[in-house]
Structures are given as C-alpha cells and as structure tokens.
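Every protein chain of the complex appears in place save one, which is left out.
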Amino acid sequence: MPKMDLPREELETYLPGRTEPEDFEEFWARTIAESRAAGTGATFTRVDAGLGVFDVYDVSFPGFGGQPVAAWLVTPRAPAAPLPCVVQYLGYGGGRGFPFERTLWASAGYAHLVMDNRGQGASLGSAGATADHGSSAGAHAVGYSTRGILDPEHFYFRRLYTDGVRAVDAAREHPAVDPARVVVAGGSLGGGTALAVSALADGLVGALIDVPALCHPRRAMEVVEGNTYKEIWTFLRTHRDRAADVFRTLSYVDGMNFAARADVPARFSVALMDDICPPSSVFAAYNHYAGPKDIDVWPFNRHEAGGAYQMANQLQFLGDLLG
Amino acid sequence: MPKMDLPREELETYLPGRTEPEDFEEFWARTIAESRAAGTGATFTRVDAGLGVFDVYDVSFPGFGGQPVAAWLVTPRAPAAPLPCVVQYLGYGGGRGFPFERTLWASAGYAHLVMDNRGQGASLGSAGATADHGSSAGAHAVGYSTRGILDPEHFYFRRLYTDGVRAVDAAREHPAVDPARVVVAGGSLGGGTALAVSALADGLVGALIDVPALCHPRRAMEVVEGNTYKEIWTFLRTHRDRAADVFRTLSYVDGMNFAARADVPARFSVALMDDICPPSSVFAAYNHYAGPKDIDVWPFNRHEAGGAYQMANQLQFLGDLLG
Amino acid sequence: MPKMDLPREELETYLPGRTEPEDFEEFWARTIAESRAAGTGATFTRVDAGLGVFDVYDVSFPGFGGQPVAAWLVTPRAPAAPLPCVVQYLGYGGGRGFPFERTLWASAGYAHLVMDNRGQGASLGSAGATADHGSSAGAHAVGYSTRGILDPEHFYFRRLYTDGVRAVDAAREHPAVDPARVVVAGGSLGGGTALAVSALADGLVGALIDVPALCHPRRAMEVVEGNTYKEIWTFLRTHRDRAADVFRTLSYVDGMNFAARADVPARFSVALMDDICPPSSVFAAYNHYAGPKDIDVWPFNRHEAGGAYQMANQLQFLGDLLG
Amino acid sequence: MPKMDLPREELETYLPGRTEPEDFEEFWARTIAESRAAGTGATFTRVDAGLGVFDVYDVSFPGFGGQPVAAWLVTPRAPAAPLPCVVQYLGYGGGRGFPFERTLWASAGYAHLVMDNRGQGASLGSAGATADHGSSAGAHAVGYSTRGILDPEHFYFRRLYTDGVRAVDAAREHPAVDPARVVVAGGSLGGGTALAVSALADGLVGALIDVPALCHPRRAMEVVEGNTYKEIWTFLRTHRDRAADVFRTLSYVDGMNFAARADVPARFSVALMDDICPPSSVFAAYNHYAGPKDIDVWPFNRHEAGGAYQMANQLQFLGDLLG
Amino acid sequence: MPKMDLPREELETYLPGRTEPEDFEEFWARTIAESRAAGTGATFTRVDAGLGVFDVYDVSFPGFGGQPVAAWLVTPRAPAAPLPCVVQYLGYGGGRGFPFERTLWASAGYAHLVMDNRGQGASLGSAGATADHGSSAGAHAVGYSTRGILDPEHFYFRRLYTDGVRAVDAAREHPAVDPARVVVAGGSLGGGTALAVSALADGLVGALIDVPALCHPRRAMEVVEGNTYKEIWTFLRTHRDRAADVFRTLSYVDGMNFAARADVPARFSVALMDDICPPSSVFAAYNHYAGPKDIDVWPFNRHEAGGAYQMANQLQFLGDLLG
Partner (left out) sequence: MPKMDLPREELETYLPGRTEPEDFEEFWARTIAESRAAGTGATFTRVDAGLGVFDVYDVSFPGFGGQPVAAWLVTPRAPAAPLPCVVQYLGYGGGRGFPFERTLWASAGYAHLVMDNRGQGASLGSAGATADHGSSAGAHAVGYSTRGILDPEHFYFRRLYTDGVRAVDAAREHPAVDPARVVVAGGSLGGGTALAVSALADGLVGALIDVPALCHPRRAMEVVEGNTYKEIWTFLRTHRDRAADVFRTLSYVDGMNFAARADVPARFSVALMDDICPPSSVFAAYNHYAGPKDIDVWPFNRHEAGGAYQMANQLQFLGDLLG
C-alpha cells in the first residue's frame, strides 16, 4: 500500500481554493428550473419482483430536459405511515439492474429509490434502462466523462446531476415516502452526484457521500489516472489546446463548489489508498463542506473504501438521524 | 469472447467417465458421522444488525471434527410459521461478512443461513470469522486448495464440505426454519459445496448450483488456469512426482461423483466463456446429475455467469418449488 | 504468432451464410435518401496549412440527418484538370486531425478527402471536430460500438456509414475533383466504412479495403475480443437477454451483406494474426465480394497488417486503375 | 529504476523507533524453551544423492512444538575434523528441494544445513517436505503471512523462527559440525529468519543477512506492496477494524527488535530499488543491529540484490571469519 | 496523469552540473575527422516511388568508419532553385522505411533527408536497411543501448551520432539542397541525435529537437524506466561492479554536453508526463542549450508529446526561419 497522496495530517487541513465560475449558482438554478419545467410527474408501476417482504415499483421520472429516467422504489411491504427515503445514485457504469440487487435500505426499514445513470448500465455492472439524449458536442474520448466537455451546457454531468435532483423530486411524490425525510446517498460517481444534490435540492435531511468523484479534478488528475480522470486526461492528450475550456467546464461540476453550498448533515468516507478518487480530492470537498459533517477514514483501502464496514456506519448514522 | 471450450452441442452431451474411488461413499459416510459425533448443538444469538424488517442471528455450529463454524441466520421478522430456508455457501475467499451483505433470500420471504468458509474471508471479499484447524499435511501451494492434497483425510475440501452438511443440520435446529424445506445454494466454490451437500445431506428440497468449482478437475485444468485449478497446477509443477496422489485425492471431492448420487431438484447455471470454472467441467457434473434438473446457459459470460439474471431465475424456481 | 483462426486454405474458401434482413436494401436506400434530403451543399474553405505544394480546404458537408461533418480536402497545388480523388475513412477513435497528417494521396498526385468519424477523435489518435447527434437509445457500453445497438434506426454505425456515402457526394462537388474517378479507402473501421460505401455509393471506380471491421461479427466475436467486438461482448455480458436484438441490428452493418452488393474493383488486405479484425471475418466479406477483387495476405502480421508495404501495393493498384 | 524510497544518505542514518512489546524477550524465551522441551534429538540419515565429493544426510529435527522439520546436511566427504557450518534459511515459498540444489557452502569446504520452511515448498521454488501444524486462528488472506496474525501465539512466523533456532540446535548435534562455529544465513524471508536467529540462538559466530523481510513492516508497507506485505495489506483491507491487533502481532517478529539484541558479526545486504523488502526497512534493522556489522549496498538492483556478487562477498567474509 | 517529475517551475530553472569528460571535444573531433576520412561521396539514385509531386532519391552515404548508411531524399518535383533541407533522425527502433512514409517536409516545400538508424528498423516501426558493423565489446543487454557501453570508443551511440553528422554532409552534396540552409530534426532518440549534431555539425540554420533521449541519463534513470534507460539499468543490475565505467561512457553522449556547445536556433519540445524521456532530463539539456531557443511544453502528454500540434509549430518555426 505505497503512499500515494498527502499524509493524513495534511489531508485533514487541505483546503485548496475553490474553482467556481461567477455564474455557478445561476447556471444550476437555471438548469434545474428548466428541467422541472420540461417535464413533470413521475410514474410508479407496482411490479412483482419476487420479494415477499417488500413493495416494489418501477419508476419513470422526468430528468434533465424532461427526458425519462428509470428507477426502482422499494419499500417495506404496506408501510403504516410514510417512511424516510434513501435516494441512491450509482457509480460509474452502473444501471439500476433488478430491484432485488440492492435491498439494504429497504431491509433497514426505509423507502429506497435507486436511479439509473443515463446511458450507462452496460459495462458489467447492473443493467441500465435509460437513454442519454443530447449531442456529443464535438469529439470526445471513449466513455461518458468527456461528452460535451468543451461546453458546460452540453456536459454529460450537467444532465446526470440534474437527474439526481429530479430523482429526489420524484421520490417525494410517492405516498409511501415522507417528503420531509429524504436522504441522498452514493459512492464514487454516485458520491459525486449525492454531493451535488445535497447542494442543489432543498429540504434534505442527510447525505451519505462515499469516496466521491469529480471533486477538485485538477488535483485528482495529478495523483491518479483512473476512470473519469483518465478519460479527461485522454481528451487533453489529444486536444492539447483545449485545457482551459476543459477545466472551465469541470468547474461547474466540481464537488468543492457544491460542498460549500450544502447545509445537510453529511457522512463522508475516504480511503487513503484510493487510486480512483484520491484522498486529497475527497478531503478538498469535505473540508469545504458547509453543513454538519463527519468522515470515516479507511487507511488501508483503495476505492472499495469501507465497504460493508461503511454500511454499518451508515445504518447507525441514519438510525440516529431518522430514528 | 474467443471460444475456450467445447461447442455447446458437445457440452450438452459431454459425459466423461466418473472418477470415484471404491471407498467414496464409505469415506464420506464415515467423515460425516465422525463430525456429527464430535460436536452437537448450534447456537443462535439474536443481534441488532440495523435491519428493521428482519430477525438476525449470529450462528455458531459444530462443523468438521466438531470445530466451530460461524454463520448468519436472517429471517423475515417474527414469522408466523416455520419458513423454507436457503443455506448458502460462498465462493473462494469468501467470509460471512455482515448480516446485511446478503439480504436477497430473506427479502424473498425465506429464512437464510450463510456459512463462513473456514480459514477464508480475508482476501477482499467479505470478512470471515472461522478458523481452519488441522495440519497442512506437507508442503502446499499458496492458497487453500492444495492443503493436504496428498491425502484425502487431510484435504481442505473434506473439511469444508463437511461443514456444508453440518450447516444444513444447524439450520434445521432453529424454530423459524421448517426442516423439511431446506434448499442449498452457492456459486463457484459455493456451487461445488452445494453440489456436494446435495448428495451428502438428506431430505433437501432443492439445490441452486451456479458455475460449480471442483467438477472433473483434470478436465478443467486442461482448459483454464484460474484460482483453485491454478493452485493445483502450481503444486504439480513443483511436486512433479505426485500427480497420481493429487488426482486420487481430488477424486474424493469431484463434483461428478456427488452429482451421480444426488436426487434433489437442482437448478444449475453455466457460462460458456467461464475461464475459472470452464463449461465442460460444469456440464460433466450436470450431465451426471441424477436428480430432476435444469440448467441456465449464459453464452456470453465469464465466471460472473447469469449474475442478477440468474437470481431472477432462482427466485422463480424457488417460488415454484416452495410456493 | 500462435495460430488464432482457420488455416489459410480454409480461409480462402470460407463462405458463411450472409446475415442480411429482408429489408436490408430498403433500410439503406431510405436512410441515404432521407439524409440527402436533410441537407445539401458541402462548403470548402481554403486554408493555409503550411504545405507549399498543396491546396488545402477545410470541408464541412451534411452527413446523416443533414448533420455537419468535418473533412479535409488536399490536392496538388493548382491542378490543371480535375483529379481522381481518394475518399478516406478512419479507424476506430480517429479524427481528421491536421491537414498535414496524411499527405500520402496528395503526394501521389490525387485529390484526397479525409472524413472525421463523428464523435470520435479524442482518444490519442488525431483530433476530431465532428459532433455525434442522436440519443444513446438506452444503455450502452463504454465506447461507440453499442450506441443504439438494440435498434438499427438508432445504431451509431448507421450514422457513420451514411456520413461515408455523403463524403463521396461532397468530394464530387469540388471543381478539383473528377466526380467520375472517386475511390474509397480505409482500414479497420475505416475499411468497414469503405466496404459499406462501395455498395451504397454509385459510380465509384475503386475501393481500398484494409482489414475491415464489422464483417461477420458473430464469427469475429468467437475468435477475438478486441475493440468493437469487445464492446459488443461487454454489452451482451450485461444485457444477457438481448442477444437476438443485438445480432439483428448488427446484420444491418455486416460487411458480408455490403460485399455481396458491390461491383467496384477492390483491393483488400488481411493479416493472418489479426486479433482485432480476425482473418475469417475479413475473408467472409472478401469471399462474398461481388466486384473485381484481389487481396493481400500478410501471414505474420497482427492488425497493423501490411502497413507501408500495403501502401506500396495501393499506390501501384491506383496507378494501374487511374493512370 | 525510479527512486522508490529514501535517498541513500538518509537510509544510512535511518533509525526509527523500535516496536517491541514489553514481553518481547519473555515471549521468545518461553517459546524457545517450550519447543526445546517438546522434542529433542535430530535424526541424520545418510543418502546417496549422486554427489561424489560430498556426504549428504537427510535430516529431521524437532521444531516448534516439537513438530518434525526436514533439512539437508551436506559436508565435504569424510572431513578430517569437525567443520564450521552454515545454517541456511529459505525465502518465501521455498522448500529444501534436492540436496544437490544448493552446493555452494559445501563446495567452499563448510558443512551446510538447509532448513525447510514449514508448509511451504510447493510454489515453483524447490519442493518442501514439512507440514505446518496449527490452527489458522481465524480468517487469513491467501498465503502464509497472515495465519494467526491476530494473536502472536498463533502467528505463522512464531513457528518458523522457532524452527530456525532449533535448526541451529540440530546442526550442532552432528559430529561433522563444530558446534562453536555455526553461521546463519538467508535472504528475504530467509534473511528475516537469520536475523531473528542471530538474536535468539546462543554462540553463533556469524550471520549472513540478505535483504531481510519482516523488518519494520509498517514502514515497508508504506513503500512497497510485494509478497508478505501485500498479504498483510490484503488482510487489513478486509478486516478493517483489526489494524492494532495486526501491528501488535507483527511487533513480535519485527527484525528491528531482534537486531537490537544480536551480538554476532553480521554481513547484511540491501538493494536500493528493492520493491519486495524496501531499503528503508532493511536499514531500519541494520542501523539497530547491535553486533559487529557491515552492509553491501546494491544501488541498481531490485530484490535480486547482489546475487552472485554477494555470494563472492560472503565467501570472502566467511573465509576471513572462519579461516 | 500522476506527477512523475519536478514541478514545472523547478523544471524551468533546472540546471544540473554537466558531465563532460576532459577529452569530450577532442573525442568527437577525432571521431568525426576519422569517419570523414574513412569514406567520402554519397550516392543518390532516383527512384519511382509513386509520388507524382516529388522527386525521390535512394541515398547511401558513408557514415561512421566510412560504413554505408541508407537514407531517402525527397524534394518537391524539379525545384527551380536549391532548397532548404530538413535532415531527420529517427526514434529508437526506427528504419527509413519507404519514401512515402514521411512526406511532411517535402509537402511543405523543403528538401527532406531521412536517415536510417544503423542496425535498427526491424521492431515494428519502419523497416531499416543499414547494418551496424563493430564488436559488441563484451556482454550487453538485449537492445542497442548497451552495446559497447564499457568503452566510449565502442559505444553504439558514438557510431549513430557520427552517422548523423555525416548525413548532413551527404545532404549538402545534392544539387537540390542549399547547403547553407540545413536544419536537423528528430524526436526521442532522433531528438538526441539532432541535439548532438546541432553541436557537432557546422553551419546549420536550425534544429527541431523533440523530447530528446540521452540527456542527463543518470537523472533520467532516477525518474523513469523506459527503453534506453531500462536497457542501461538492466546492464547495471547484472554487471553490478561497472557503474563507473557505464556512466563515464554515457558522459560522451549526454545531451547536456552537446547543448552547451550548440549555437543553432533550436525549437525543443517536452512533455511533462513523459515516462520515456522525462521532463527533467529534457530541461537539463534545454537549460544548458547555448544557442537561440524556445521550447513547447505539453503538460498533459506522455512521450507522444505535441504530436501533430508540434508539427504545426515546427512548420511555423521553419517558415519564419527559412521563409
């Protein structure tokens, strides 16, 4: 486990300057407003998923630009009262799969909505069911992370994060969900999404943010070369003259900039050997995070981070928060 | 997905000669009887695992030689009547982990007992909690698969498979479990264990056997070089004069030999590109299987095989069988 | 150079059944007609590329759906009469780059138009400048090859191959080009495009088709696991229930089906150790090719095939054809 | 040969705090005493190994817990007087193999005893012949290094190092060996063993310690991820809550703690590019070493270190020491 | 793109001490003089390479020791007056190939001579046609870089760099070339050659030096382990006692030492992620470079550096210089 980033004591106080452009808040306010205007009304279709102790709904809700996004809603069977709800975002490449693939949160007694990553879900994780509409806006590297990277308006993550906000909106529409007790959760890219939504959605009561991606990407790219960061690097190795445009676009999705605008109680995690989302990038966001916060530090782990040990912490954290 | 084994039509009729030694049945009857005599009485300790809709028990039962083996039992909360139970065995390297790591079968309404693989559970899967007692009986290669491989009495898999039988015994002791409706399940090494137990345990009602390991190992070693088979190969590359002993010992755990002695309705799966447990080795066992049977064939998959698609099939299969 | 496909003598007579759907010709006729209707008129902007002996034009032409596609046109300076023109398509990931990156054909005295691969050109080859518009039409694997693979109407290669036909249309609009003497050329994915265009465009006088991709993909996937074929395989490993849809969509772009409809004199090449576009897939197309034809066989090469040796053969072939 | 550890000048004065627990000396004194009590009397069986100029003996001696450990003793044929003896310990995975595999020390005119590593010797080095008795004491990672790592009493290396002390005892029993002139030697894990024995055995006259393993393991794990250290890391990545126990157990076998208790003249070696036993871990032990000492530094080598060049130095060193 | 060398601001002022031996200038003066004496008179044979717009000559000139070296000379067809000439040196493993493989400089209107690397050109780049005469002068590692590395007189690069000087001599002999306007160019090993020739040849008007190899090799070997540096390292790992000789020999070809003796206007390039020719080694030479100079810094690139973007800069630079 060779050292691959700053020592822990430096990480804990690492507070690089944020990167937000002047119109950061306006950009996102406009984006969300436009998408909310473009489509309304999630649909919930009860399905028999073979899970005798749960109610399962096939969900379609209007995401970015009103485009349909798939999700599952799973709740304990026939709840007596509206339940707190965990809205979960997936890691890179993930799709919602089958409703029985992620039964943790419903097993704990919560409502659980898991959102498809648009266009993803065909790369050996769970299968996805959501199309990504929109132009590639020029050349892009293989993968999702550089689609539209020369222009914030066309950037893939603008669409994905907006879907994330709209997933919260959708969950709140279901009668089994108590709209005042919604938590967002996710790891890696899902952690990046949860972090963004913690700033962009209103009235959340908690956020579970594991090893989030897309935090201080310029720093991350100096430390690791995994997944998203490798795609961006590949783009820059080819389009050598577009670095300024690329980093400007990234500033609209940089987790540091969302962190500084969040006020939701958050439980982060970070792994000190993480070569996908390096610890300094995670701490860059965590140290800027403006809400109540705590972080689990896993000194010997790579991107798997706390794994089930983190789930145990999260169950405890949500129990305290919502119990 | 380059072709790596026989064509499908040949697989479906592939029926190589079995390998059982003369004392195969006596060996296992004696083994099980001795272990049942060496220790009795599982313990079930109720724990709070944060899973509101389930009852969770920390289980310790006497396995091979009466040695303690850890497991979890998870059931829907406060069942009105004894439930069918799925006893699950894990793949190579796996430990029982936390009780919330595998909630599928309880979510489907069954009791679910998941057994630790003795000595395993420290190699990036779930954490294990069970010691493996016993001598290495000479030199062995790195890993578990060649411990005691020169002598069936000391072979690691003798101990593991006996634990598997005793796990069924243990599940039947719990009041929430209907002892007449126990199913065994597992994939890879867990599939090999489930296959062995389907022959060695009495009165099972079903077996879910995914891409089982340790079936016709001599053939498997001609096709692939993954995990268990690689360890055996490594042993043979060093101890060049012991091949006869090695294959004799393996004949006591060869899935083909168990298959021919099973009468439980079984649902197998196989992946045609599986480079860990190659399809001809799986079909060698399946085609010898003496009970009612069906097999899901995944033509484009490696060892991940059907994944969640297979789970869907299993939920359906158990629903039909137990419903 | 371990053998990785059929022996040469079997390759030379390998003629698997074609895969075209009933509406293959109607599908492509409609596709081309609709795109020709959706946009007309290429633009040619003279630029100073530092190449004193050539005239260089930045080209934009209407491709699939009338969407703009970028290209370069390079000709010997101030030609006395319209010239034969080589229209070149690029391999997977390629973009048109700078006009001085591919000066072979102009150096030989021909006009040369090189077309961008839409959306590509940011993965360490030459930089691209063309957006790919259109929905992902569901989940897709990382890469371009499975975008829209569940529906021929939305398949990425439908758009790309249509661009290829429209590139020929565009070249013919320029006064330095003799519209009666247009040749198509390309290797790998560019070879697949050239093969498709050789069947879909009218009045071509030659085709240079090197190690073409997307020929008999089902066979290719049994032999190799590179690039495009790996992406398709990845899709199938996840979306295990969609193989029939995938192969139906692929039948609309299978090089065998284009080959049987071409009548242009063609020079193919194939490499017997090619683990990206395996020789049996190339011969499957070549042996179905209906026009005058010849093939250079490189027995010791992988996907690099003949390299500069093939260029020498092509210069000779075009010299004979056009001289 | 990218720099992978401290600069040489810092290495030469690198003296991190030692890690020994309070009962370190008591622990080892008790361990050795118990094992000496548990079994006595090595056996030496003359064998014909085809080596005309040597006498060869198949040795079995009582090791940890009195358990039998195999070795070879090779001496120049019919020595006129008792000889100095080199007791050699093997690297990770090694077994004693055949007696003709290591003829260096007998060729130099010394008696030579080479000890099996218990349980090892089946991983492509020389074949081993010694069983490792004892429980795994819970889950452990693949490999030997984490067996019993949660408890010093059950730790694999406790058993191995005790065998090492008893091997010296055994050598001294043979009439061809001068018990007052015994040297210990080994590289990598064998170096770790030789270092431990140099502190634990009495009356040695020299120690040849090449690139020793298990010195300051916490530091080593920050620099490299090879073999033993990777296994420990793997354990910690899974059993995330047991780091304190793991490092406590390791403190009982940390080479630094033995070094400070040795008084034997020692010749160390270290390789500055060693990514298995990194130089700072070796210097941590060397700089604490309390006896007369020298070290050969190989600036351009990895774990192979000085190889035959080191042997030349060792022949010279022993010649001076014993001549 | 993890950081792999000094930060940019340190690179820009990085000026390590040079390494030249006392007889550096005498060594090279004698070497060149002897080779010029050993053979004179390049031959230029007009060939038909299928390139209608160019004149192509197969060149053989006397290189080191008068030994014949192959090259191509390509010029715009029938130039009205002698042209400026770019003499190009190739990267490691490269051969001159076919004359149509590198048409950039002739397309720009210059004469262009490309020199074979003696003995190279059979490792998947372009094919070479030049033998390397001379003894291996002892053992050497696989590859060219350690041939004769124990003695500057027999070192491979002495021969190669002398060929480079003689290639300029040869170009000047052709009537289509203006001997007063010769530029040298190359990347990687070709960049090292161009740098050496910029100091060793007289009367050059420019030098294009991309990511040059063999600059401050001792430093480079501390940062990377690619190609040439890995071969030297391999030699040192085996011949552990010859480091002083190796570095002495290297001092005769160290780019820093040539840089300090050059006065030609030069355009360098460097890539900050280059793991073959690391940026500190390139800046070590650049910062010592004594002539007018500029450097293009590619922050996101590996050894591909600026690629076609650099070509664009070079076209501009030469246009300004020679226009």
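As written, the chains take the letters A, B, C, D and E, and residue 1 is the first residue of each chain.
In this section, contacts are C-beta pairs under 8 Å (C-beta built on N, C-alpha and C of every residue); 3 or more make two chains touch, one makes a residue touch a chain.
None of the values given here were measured: they were computed from a predicted structure.
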Among shown chains, those touching the left-out chain: B, C, D, E
Chain not shown: contacting residue from D:Phe54, D:Tyr89 or D:Phe283: D:Phe54
Of D:Met4, D:Ala38 or D:Leu104, the one touching the omitted chain in the full complex: D:Leu104
Candidates E:Ser35, E:Thr75, E:Thr103 or E:Thr234 - the one touching the absent chain: E:Thr234
Given E:Ser60, E:Thr75, E:Thr130 or E:Asn301, the one touching the chain that is not displayed: E:Thr130
Contacts of chain C with the absent chain, listed as residue ranges: 1-3, 298-302, 304, 306-307, 309
Chain not shown, touching residues in chain E: 93, 95, 116, 118-144, 146, 234-235, 237-239
Residue numbers in chain B that touch the chain omitted from display: 221-225, 233, 236-237, 240-241, 243
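Operating definition for what follows: only the chains that are shown with their structure count from here on.
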Smallest number of contact steps required from chain A to reach chain E: 1
Greatest separation from chain D - chain, by CA centre: C
Contact-richer chain pair (by C-beta pairs counted) among D-E and B-D: B-D
Separation of chain A from chain C, taking each centre as the mean of its C-alpha atoms, in whole Å: 39
Rounded Å distance between chain B and chain C, as computed from the means of their C-alpha atoms: 50
Contacts with two or more other chains, residues of chain B listed in rising order: 124, 126-127, 304, 309
Arrangement of touching chains [line / ring / star / complete / other]: other
Chains grouped in pairs wherever the two touch, ordered by label: A-B, A-C, A-D, A-E, B-C, B-D, C-E, D-E
